[in-house]
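Worksheet: the structure to be examined is printed underneath.
Only one protein chain is missing from this complex, and each of the others stays in its spot.
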Amino acid sequence: MTELSVSAHRSDSDLDGDTLHEECGVFGILGHPDAATLTALGLHALQHRGQEAAGIVTFDGKQFHNEKRMGLVGDHYTDPATLAKLPGFIAIGHTRYSTTGEVALRNVQPLFAELEVGGIAIAHNGNFTNGLTLRRQLIAGGAICQSTSDTEVVLHLIARSRYTSTADRFIDAIRQMEGGYSMLAMTRTKLIAARDPIGIRPLVMGELDGKPIFASETCALDIIGAKFIRDVENGEVIICEVQPDGSISIDARKAGTGQPERLCLFEYVYFARPDSMVGGRSVYVARKNMGINLAKESPVEADVVVPVPDGGTPAALGYAQESGIPFEYGIIRNHYVGRTFIEPTQQIRAFGVKLKHSANRAMIEGKRVVLVDDSIVRGTTSLKIVQMIRDAGATEVHLRVASPRIYYPDFYGIDTPDREKLIANQYDSLEAMCKYIGADSLEFLSINGLYRAVGGEDRNDTRPQFTDHYFTGDYPTRLLDKDGETMGRKVSVLASNG
Amino acid sequence: MTELSVSAHRSDSDLDGDTLHEECGVFGILGHPDAATLTALGLHALQHRGQEAAGIVTFDGKQFHNEKRMGLVGDHYTDPATLAKLPGFIAIGHTRYSTTGEVALRNVQPLFAELEVGGIAIAHNGNFTNGLTLRRQLIAGGAICQSTSDTEVVLHLIARSRYTSTADRFIDAIRQMEGGYSMLAMTRTKLIAARDPIGIRPLVMGELDGKPIFASETCALDIIGAKFIRDVENGEVIICEVQPDGSISIDARKAGTGQPERLCLFEYVYFARPDSMVGGRSVYVARKNMGINLAKESPVEADVVVPVPDGGTPAALGYAQESGIPFEYGIIRNHYVGRTFIEPTQQIRAFGVKLKHSANRAMIEGKRVVLVDDSIVRGTTSLKIVQMIRDAGATEVHLRVASPRIYYPDFYGIDTPDREKLIANQYDSLEAMCKYIGADSLEFLSINGLYRAVGGEDRNDTRPQFTDHYFTGDYPTRLLDKDGETMGRKVSVLASNG
Amino acid sequence: MTELSVSAHRSDSDLDGDTLHEECGVFGILGHPDAATLTALGLHALQHRGQEAAGIVTFDGKQFHNEKRMGLVGDHYTDPATLAKLPGFIAIGHTRYSTTGEVALRNVQPLFAELEVGGIAIAHNGNFTNGLTLRRQLIAGGAICQSTSDTEVVLHLIARSRYTSTADRFIDAIRQMEGGYSMLAMTRTKLIAARDPIGIRPLVMGELDGKPIFASETCALDIIGAKFIRDVENGEVIICEVQPDGSISIDARKAGTGQPERLCLFEYVYFARPDSMVGGRSVYVARKNMGINLAKESPVEADVVVPVPDGGTPAALGYAQESGIPFEYGIIRNHYVGRTFIEPTQQIRAFGVKLKHSANRAMIEGKRVVLVDDSIVRGTTSLKIVQMIRDAGATEVHLRVASPRIYYPDFYGIDTPDREKLIANQYDSLEAMCKYIGADSLEFLSINGLYRAVGGEDRNDTRPQFTDHYFTGDYPTRLLDKDGETMGRKVSVLASNG
Partner (left out) sequence: MTELSVSAHRSDSDLDGDTLHEECGVFGILGHPDAATLTALGLHALQHRGQEAAGIVTFDGKQFHNEKRMGLVGDHYTDPATLAKLPGFIAIGHTRYSTTGEVALRNVQPLFAELEVGGIAIAHNGNFTNGLTLRRQLIAGGAICQSTSDTEVVLHLIARSRYTSTADRFIDAIRQMEGGYSMLAMTRTKLIAARDPIGIRPLVMGELDGKPIFASETCALDIIGAKFIRDVENGEVIICEVQPDGSISIDARKAGTGQPERLCLFEYVYFARPDSMVGGRSVYVARKNMGINLAKESPVEADVVVPVPDGGTPAALGYAQESGIPFEYGIIRNHYVGRTFIEPTQQIRAFGVKLKHSANRAMIEGKRVVLVDDSIVRGTTSLKIVQMIRDAGATEVHLRVASPRIYYPDFYGIDTPDREKLIANQYDSLEAMCKYIGADSLEFLSINGLYRAVGGEDRNDTRPQFTDHYFTGDYPTRLLDKDGETMGRKVSVLASNG
């Protein structure tokens, strides 16, 4: 489910819960007169990381401005009237995919608070594994929480910090947070970026016209012609500040504990845009490598390699190049499905995967087909696609998956279905899974095949180069909320609208 | 500007800022299965106290529910789909007129907070004279304010109170608040009502099917067929609680300092509905008495008494009965103006008062007319009405106003224009004012005439029976925010939308 | 149900179908640079004649412009953005109450057609009694009807007329139409006004800055300060045209058959605004006279005369003056009900009339009350109001109605309930009706009492001065559609939206 042309559209697979979702993308810039416009463009480039809502906060020297909208960045933030409400030279923005059913605007980031030392806005990508625990402590201490967002917990910690400067308060606050996150904050003069101690979520630093920029991925720099400087390091806090003379100071600190970086492998497998560089590596090349390794590990005699669009396309190209089997578009994707916000009738849902995909019969009929997909979550989509390929006249259908089997939920910002709904936990053998899906054969990339595709080396089991907990159960942090809480994610006691 | 048929519609006079506005109405009920529906009806009856927005919070035994809407109660809360989102047996509701330009939904009451001891929602009518001062202290103490509403300050005080029970925390909080207010609060089991120490804003207690109800005015009891029990006393806190056996306990406490009650005279002059009983007195009778006393104090030879609708009608009827001059509808009001939410063009505004009022020429032409209005704020409307009556052929126009001249701003929940815009401060003599307005004569009711109309006795200058600061400058409380703050009401530093 | 302050709001009575509705108001102006703005104001003054939708067509020398909106005039046509879309110096407008459930915008007038000789727009108030018959003939002749409006039939007749000039085609068309109507038409240079042969519906001519204006009532002239010229006569067609030199020619022709005028009495009883002059008579004075005559015909000993607002107010004032019994506001009307577009829940509807009216107990308790209303249609509202007055403590309730009993449906533009739902057809004696309503006594004004109140003389039975068919069954025209068609008003075969 990675992407050919970037298109993490909400689609049938989403309706079936058969997709993983990243929660968010962030973007910030300091010192530029077009701060809001550039932030809107950056968020547009990060749209694949969250399509539900987007927000931007700016500061214009006198006042903070905040716009929040449900829906896509391009639907709202390209409108001159909206941008006109966001004057200023500092901006941070956020695009969001909600993990809960709660879509109220008050949860849309960035969140803002007026502190004694002045206003502060923050936005983050990722998730805190002790957010509920801290929230409970804060409420016991007399804090009032208006949203169900963990971001608000960070705001309260900043507001209550005993430190004086905003930067120190910010560092004080994030030191109390556990989990995987990339966070941006802004005040009247500062833009602050921070990444969690082991760097699970990505965050890069760039520069345009000498002004610092932070973004979840490099594609957000490319869209505005900004220069990539470097990745924000794991556990690093970078504080940029406009000085009285207009110059910008940059102060990089280590807030973390010196642990090695462990980026999330799913950024390479599925989330990041193929044209982004994540951790210094081309996502597209990594995905092609996954296909190449998959062809080496699990070859098959066939007439045609067909990608499951859009995620499986680069791996399919790698598989075809390695195997010498022709690459063809055997499945056509209808991109118009993407934005179907209105829940379809049961009648229409019964037509299933065809709303999004259709078979290109001329390339399928009478052929032995290798289908290449990026990953399998619940398997419901794979089942329909294999059936569709058979209906179009394929004589054999071999499914090759460019990542290992997913056994465990994520707690660092990826929305995963309940454990028992993961196909890997429903069928204990590849054979059983293959039979369920209806393919003639089914193979997954090995964990080492994946590590080599991304980083060039096998997994270092004593000190893994990435985090791969969804495949292995090896969680890189403790899970305070989860272990202390049997109920799972507690919903707000206030159901609100409007 | 009182009312004949209740109709404090937003209208041309509003566009000119030539009206006073009450900020809010409140309603609450405990223990009734139709809590939200009854609250919606109660708020509908209180619509004249605030037309900008309305909110309702309910609790259904498990969860709190909250709906907020811009606009009229009847436009939203009669909709079955909306009411279905508000299940439960406890409800409080609020209808609001905003004193600032800020109309964001996050400011719409009731406001809710999740405390350690459980959720609490509060709503109030009135204004705190130390709200900004307390807000500043709270932010210095690490609190995060999400709205610009003073109500949120009360929530923070409750959240931070060292007391254990919600009722004690509530009392602890309102003891810190100064000003004029009637407040309702609800928790999972309790409905709490409170009135400020001198009872500036009204609040009544009623009962339906044995269940306690609180509302700003008795008309909100009448609409649902509820029985009036008594006024909540000044400085009183009444705590109603559902007991485990389903019965309801009622605990009335005194939170105030034993000062005598001083109800706001403008409730009688203009705000309250004519069919309401305020402080045990019929508002309609009080208004007719104002007209009777006005006729005694300022008689004039004329052919016809014409009310300025809708506010001047009861007083005009009193004036006509006392003077023996026939009462006629010489001005017709177009009620459709009421809801013109779209700002009219300059071109249309130039047509002025005629959008709302038109002369009934058949009753005016060739006649000596006594116009009776309830009050004059800036005088711009009076000017246009007198001109309209002259244009319709009146030979003389005598304006009689059923309350004294307004010299001072209010700080207890009435939205008054800047002092220098009050006509009484622009013209120091009645003659000058009369000339500006263009009438043949102009007279106001005396302060004693007003006191007698409402309470039967002259003003007791050492211990006034009511608060009359807009006429006399005799403010009944200290004004901490005002005196400590030269800038006036500080606007939020975050300009927000959506 | 006439009006005190003009307020034919949609209200509870409407929900019960217990009101009569006029279908439309029209306004047109020729040669004025602010044509659309003036038309918007005129329609606003005519809002009581139809609140469902409004449309305006203008011509700017090059192009016709058309805006249509569901809802009130003031909600849309005061918006500068809307008016900016209506440039030009000729305009006609229409405000509409729909008699069918069909609310599609394509039915909103004015309707427009591009003819060979140029564009034409038309709008009318009233109804054609042979509209369906003609529609059927047109379809048989190959015409395509896009709306369900009879106005479109007129357009087709104009388009198919064998005459050359637009004016001749227009006269040719309306000569084929039967019924009661006041119609306006506009072309690139002309404004045309026409009234049906016996003048059932009103239409007046006025003038502003030397430019001709036509409107349903004089109140639409008053709002813009225009001068009243004269009534358009029954059967008259007035053609105003801008000449090449900018001057305006006016050509008045007789299209009718020389019959005497018979204005609709219900314009005086209920529809027209009290400040309008209809047929040269003050509506307000006519209504007061109805009350005076009612007091003479049906006196009663009582303590207080209470109008049923807003319709009964002028008659109640007349009743009080004639009888010497004090006039008091014993019922308070909540004008906010007016615009409740969202259908209330059954739960809320059960609270009935109180959403709109409430008793002013201080004026009712312990008193003998004379209630005065303008008319009774189904009686359901009267029933609730009498009960409300009793509940408020009245010792006696006497209902006096300022018009005769309604027995027959209207076919000239008034929306009447089915015959069997009219209370006069349900109870054959006054006693039975009085018992149903729950009053101590019930009396209606006599037909001669009504004629004298309006025109000063008894009904001339051989040649009645007005049309009074709802009271008498004496229809002033033949009823072609009704008599030829057993199914009643045929609904469109296309159910459409959007």
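The first chain written gets the first letter, and so on, giving A, B and C; residue counts start at 1 in each chain.
Just so it is clear, a residue touches a chain if its C-beta (ideal position, glycine included) is under 8 Å from a C-beta of that chain, and two chains touch if they have at least 3 such contacts.
Note that the structure is predicted; figures quoted are calculated from it, not measured.
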* In the full complex, displayed partners of the excluded chain -> A, C
* To do: Identify the residue among A:63, A:259 or A:358 that touches the chain left out of the display.
  => A:358
* With respect to the chain omitted from the figure, which of A:30, A:72 or A:383 is a touching residue? -> A:72
* To do: Name, in rising order, the residues on chain C that touch the hidden chain in the full complex.
  => 63-69, 85, 105-106, 108, 112-116, 119, 139-140, 142-146, 152, 155-156, 159-161, 492-498
* Residues on chain A that touch the omitted chain in the whole complex? -> 3-7, 9, 34, 37, 40-41, 44-45, 47-48, 51, 72-76, 78-80, 83, 219, 222-225, 273-275, 277, 282, 284-285, 309-310, 313-314, 317, 321, 326-329, 332-345, 347-348, 351, 354-355, 358-363
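Just so it is clear, only the chains that are shown with their structure count from here on.
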* To do: Take each protein chain as a node, join two nodes whenever their chains touch, and name the resulting shape: line, ring, star, complete or other.
  => line
* Among the chains in this structure, which pair is joined by the largest number of C-beta pairs in contact? -> B-C
* Structure fact -> Whole-Å distance, C-alpha centre of chain A to that of chain C, is 62
* Structure fact -> Residues in chain A with touches to at least two other chains are numbered none
